[in-house]
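Worksheet: one structure, shown below.
Of the protein chains in this complex, one is absent; all others appear in place.
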Amino acid sequence: MSITQLSLLEQAVFVLAALVLFTSFALLGQARLLSTIHLFAWQGLALALVSSLVATATNEPHLYLSALLTLSLKALLIPWMLHRLVRRLELERHAEPLRHPVMVMLAGTALVIFSYWIVLPIERLELAATRNIIAISLAVILIGLLIMVMRRQAVIKVIGFMSMENGLFLAAVAATHGMPLVVELGVAFDVLIAAVLFGVFFFHISESIESLDVDRLNRLRARDKS
Amino acid sequence: MADLLNSPAAWGLALVQGLLFLLAAPLLTAWVRRVKARLQNRRGAPLLQPYRDLYKLFAKEAMVARTTSGLFLAAPYIVFGSTLLAGAVVPLLAVNLPTAAIADVIVLAGFFALGRFFLTLAGMDAGTAFGGMGASREMLVSALAEPALLMAVFTLAMTAHSTNLSSVVAYQLDAGLVLRPSYLFALLGLVLVAIAETGRIPVDNPATHLELTMIHEAMILEYSGRHLALMEGAAQLKLMIYGVLISNIFFPWGIATEFTPAALLLGLVAITAKLALLGVLLAVAETVLAKMRLFRAPEFLNMALLFSVLGLLSHVILEVGA
Partner (left out) sequence: MNSPIVLALTHLSLVLLLVAALWAVIGPQARGRHIFFGVLLLASLSALVAGLGALLGHTASAEYPALGLPWLHWHLTLDPLAGFFLALIGLISTAVSLYGPDYLLEHRHDRTALGHLGFFTALFVLGMELVVLAGDAFAFMVAWELMSLASYFLVVFRHEQAANRRAAFLYLLMAQIGGLFILLGFGVLASFGGGFAFDAMREAVLSPLWASVAFGLAFVGFGMKAGLVPLHAWLPEAHPVAPSHVSALMSGVMLKVAVYGFIRFVFDLIGDLQWQWGVVVLAVGSVSALMGVLYALMQHDLKRLLAYHSVENIGIIFIGLGLGIIFLASGQPLPGVLGLVAALYHCLNHALFKSLLFLGAGAILHTSHERDLERMGGLLRRMPWTGLFFLVGCLSISALPPFNGFVSEWLTFQTALQAWSLEGGVMRSLIPIAAAMLALTGALAAACFVKVYGVAFLWQARSRPVRRARPTPLGMRLGQGLLALLCLLAGVFPTGLLQLLDAVPQQLFGQGLTEATAHGWLWLTPLSARTASYAAPIVVIALAAVWLLGVWWLRRLAVNRIRVYDPWDCGFASSIPRPSMQYTATAFTQPIRRIFGVLFHLDERVERGEEIRYQLQVGDRAWGLFYQPVERIIRAAARRIGFLQSGQVRVYLGGALMTLLVLLWLIS
């Protein structure tokens, strides 16, 4: 099914889905900690927009609610919390450039193609178009994991984790027009709790090893032995 | 195709369009400079200043370094000629002109590459350190920009099933308003490539004449008189070509599809408005951004490549379906 056959609203959903994917790539490549947090907020905003557009297109009012939830939680609250955390840990100027940016970007591209390949055999969905958005959301999830693998900074690892959740949310909104509201609320609450817990952990980690570079946690093992 | 190629009127119109390209290019440069000056609280030079500069340069005698070879004298003509040829291929006022069939968009990139080849050789010819530096950097920037450019163009070509610029624009007009994620990314990629290729901030600074990080100006340091005029003219043309490419491919509305005076006039007004707007955007961007270190330039171009790749992928995944 070609994009020209869809309504403008649905086309806009596609554009936003592609933008979500782009923000994932940007998260992968961004060196500065603060910019990464801002990018994450943008991703949340794009998701909220996707959600509200789908709500308009399909006449499912409860999606407006989840859009609002996404907006407040992922575009505002969590970024604000992370921001405050970074300021309190005095990491505003922290930057960690990728070692081989081209290779990592290539890996990201390969992940996108791979997720498309995985999703291709799914034919039972009523709309082929939704299947394609599932490919995008799978890619967002995988890239989120890639962020957690490639980056050493603990805060960025958390952002990677949250962007994985964003991918799941995108899949839910696009393929099944959202999860039941109860489930969604539960997940949102979980994410919030996770963010708070991570924040507490960061304090402890940075107090005990004076850095948030997770690779340095290895030293704890060495200390244990001695 | 055959009837168009044999129509003298169409060829005549194509010639007029080429001349228009030639005449309007300095104006666009002047416009960008003027807006930039205003943004920086300066009065700025009048819009006709580049024409005066070119006229003055043509009237002066040319100085040629004694260490150069014949290639140094030939290069300005080749650089200017290939850029002009590239301009002739791009639809400015109307689609379906016969000149558009001479070359498709890949050949267009080839024309730019040809000009660049001689530009860099001319930069190296005098053997000065600045010339070599500029040439080396120009080749680096272009080597990274070219795949991004072609990748962005491929995205369009895969959609329109054609690499002919005129066909691509006509396809866009036919399809009407379609929000394509791939076009968004291709547009972003192409803008970044255009900035790098035309030597604008943040990759290069067009206003400098002595800076250790200069690229384009370093190569034409030894030129003077008419040779310098040709080189400057080629640079202005290149900016114009990229401007027209971006505005007519992504926002084709207004361009003439038939050769009536009314349609052509509308085309002229439309492209003037689009270029004026684009010029303002460029001036604003140049005012807010700072020039990057040379070794940040690859990151900038990697970004362009990433945009183009994402454009392609979103085209394949989201737009075609299977």
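A few comments on the model shown:
Here the chain labels run A and B in written order, and each chain numbers its own residues starting at 1.
To be clear about the criterion, a residue touches a chain if its C-beta (ideal position, glycine included) is under 8 Å from a C-beta of that chain, and two chains touch if they have at least 3 such contacts.
Since the structure is predicted, the reported quantities are computational estimates derived from the model, not experimental observations.
Put simply, the missing chain touches A, B once the whole complex is considered.
From the set B:Glu146, B:Glu232 or B:Glu286, the residue in touch with the chain omitted from the display is B:Glu146, counting the whole complex.
Across B:Leu19, B:Leu48 or B:Ala113, the single residue that touches the chain missing here is B:Ala113. From the options A:Leu8, A:Met103 or A:Ile122, the residue with contact to the chain not on display is A:Met103. Not every partner is drawn; the one left out touches chain A at residues 100, 103, 109, 113, 116-117, 120.
By the touch rule set out above, chain B reaches the unshown chain at residues 1-2, 5, 58-71, 73, 77-78, 80-82, 84-85, 88, 101-104, 106-107, 109-111, 113-114, 116-117, 120-121, 124-133, 135-137, 139-140, 142-147, 149-151, 154-155, 157-158, 161-164, 167, 210, 221-222, 225-226, 230, 294-295, 298, 305, 308-309, 312-313, 316-317, 320, 322.
Following the convention adopted for this analysis, only the chains that are shown with their structure count from here on.
Of all the residues in chain A, the ones that touch chain B in their complex are 1-4, 8, 11-12, 14-15, 17-19, 21-22, 25, 29, 101-102, 105, 109, 112-113, 116, 120, 128-129, 132-133, 135-136. Here chain B touches chain A in the complex through residues 175, 177-182, 184-185, 299, 302, 306-307, 309-310, 313-314, 316-322, going by the rule given at the top.
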